[in-house]
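Apart from one protein chain that is not included, each protein chain of the complex appears where it belongs.
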Amino acid sequence: MSGLQIAFLLIGAITLFAAVITVSSRKIMHAALWLILALGAVAAVFATLEAGFFAAIQIAIYVGAIAILIIFAVMLTRRAMEDSGPQLNSTWPAALVISAGVLTGLVILLSSWGGFETRSMALPPTGENIAALGTALVDMNGYVVPFEVASLLLIAALVGAIFVASEPKGK
Amino acid sequence: MTLWYEDPIKLIANWLFGLMLGWGMPVDTANFVLTLLGAAFLGVVPLLFCIFLIWYERKLLGRIQDRFGPNRVGPWGIFQPFADMLKIFIKEFITPQGADVVPYNLAPILSVASVLLIWAVVPFSMTMMGVNLNVGLSFIIGCGGLGLLAIILAGYGSNNKYALLGGMRAVAQLISYEVPMVMSLLVPVMLSGSLGVNDIVQKQTVPYIILAPVAALIFFITSVAESGRAPFDLVEAESEIVAGFNTEYSGLKFGFFFVAEFLHAFTISLLFSTLFLGGWRGPFTDQVPLLGFVYLVVKTFIVYFLVILFRGSLPRFRIDQMMDLNWKLLTPLSLVTLLITALLANPLSGMPLLQAVALFLVNLAALVVLMSWAERKMPRKRKIVAKTRPLATPNQQDQLSA
Partner (left out) sequence: MIPLSWYLIFAACLFCVGLYGVMARKNAIAILMGVELMLNAVNVNLLAFWRYLWFTKVDGQVFVAIVLVAAAAEAVVGLALIISAYRRRNTVAAEEMDMLKG
């Protein structure tokens, strides 16, 4: 059991624990805070995968922006859900069964795949090459089209969100 | 053989390593302990340095306001921060009823932690740095996000609607000002071709404040706004909504927020000098690398002096003026700066002098153009409600007759 394995087990346990409390917490604000912990721990998992850039970006975007957005939305809709009474749907046993079924199916499917137990690193890592990522995103034979479509998506989301969430103007 | 002025940290680390191996520790454990010690050192030294910073700021602010500043407790008041610390340590922790315990207590810790984490990636000299991350700048932006989280936790955990409101306003201001800050941080990345802070310092043969003055200006203004200092201190000023998000904090927990704010001001000065003024670069750093640390400290204190000058001399912004400034001036300006740097930096990279002069002039031209356009589009909304009344002057005839 090397140090990295112990670290990954610990981080994985924290993530799953935080995720379970997120989906089963009674108060929605607590669920949002546990979600922040889960997202932060996923950033740590990214770091163990030697994708340091994505770890930093995960913290900056998810914890620094999306989580805060969720907390704002929780604050703005506070009167509705009084945080008491059942927080789960009437169909929650079926949901539990389906999730467990999906998990079992995934594990069985993956373990029957050949490369499941790929052990150590494929190649000695020469360090993360962010410049290559940047070049690939704007390369003509690369991924420039998805890049531009993603930026259009962001503009549409920006304008749409402002319009949808704005106060209805008086006549 | 490393001399003492080349890499003092490495010398001490080697000596400690030898000591631990002599005690019979395996090599991995010794390395781990050394890393922990380094992290603890890097975390504690800024906090201790904050004592000096508090004294410096209060003295300077006093002098700007034509008074002495603290001068009772010790010569020139240098023991004043110790008196402050003593007072804050012995105050009682009053937890409001109904407060959510974990967010309430976590917020001050997270507030200080988010500032201290930035010190881990700043290069203090050619050989001294915490971690040479190659994504250092993304890490710094992420740490800003953690500071936001601290404010939200404080506002929510206090069970006080004024604290909540103050916290939400603070976060609205901070996330707005993050946008031009990140965009202006992209300019040194473009000019140096790397996200790592050490690389950015090493490529600054010409300091980036000359190659990108507008980006430096935007970074300075937005960092001051991000740290919640005057003139952007609407959210925690004395005359505003009670005390903002730190209403319900007393004693050392409030002390943490206080320390976090002062340390944040010093940290943004450190970042500004590293990214735009050349960091540890200066004459003779090749022969004596420790001199780089001295240069960095001098540059940081110059910028910190400017930050305190801002605080002492500018009136506070209103919230709508702040948002106007951000979205209508700083964001378009940073977009224009990005465009200019992208267009001019790469083609001219072979001729450094021409590149420097061209970038400087085009940046200044863009600044002047955009600001005059902004003045025309958004005139200051002041109406003249009355003519100025005539001054009363003594009449010549009155004096003769009296």
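A and B label the chains in the order they appear, each numbered from 1.
To be clear about the criterion, a contact is a pair of C-beta atoms (placed from the backbone, for glycine too) under 8 Å apart; a residue touches a chain by one contact, two chains touch by 3 or more.
Every value quoted in this text rests on a predicted model; they were computed, and no experiment measured them.
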Where the missing chain makes contact, among the chains that are shown
A
Interface with the unshown chain - residue positions in subunit A
2, 4-5, 8, 12, 15-16, 19-20, 22-23, 28, 31-32, 35, 38-39, 42, 45-46, 48-51, 53-54, 57-58, 61-62, 65-66, 69-70, 72-74, 76-77, 79-81, 86-89, 91-92, 94-96, 98-100, 102-103, 106-107, 110-111, 115-123, 125, 129, 132-133, 136-137, 142-143, 146-147, 150, 153-154, 156-158, 160-162, 164-165, 168
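The definition used in the following text is that only the chains that are shown with their structure count from here on.
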In whole angstrom, what separates the CA-based centres of subunit A and subunit B?
30
Residue ranges of subunit A in contact with subunit B within the complex:
3, 29, 33, 36, 52-53, 56-57, 59-60, 63-65, 67-68, 71-72, 75, 127-128, 130-131
List the residues on subunit B that touch subunit A in their complex, please.
28, 100, 102-103, 133-135, 138-139, 141-142, 144-146, 148-149, 152-153, 156, 164, 168, 171, 175, 178, 193, 195
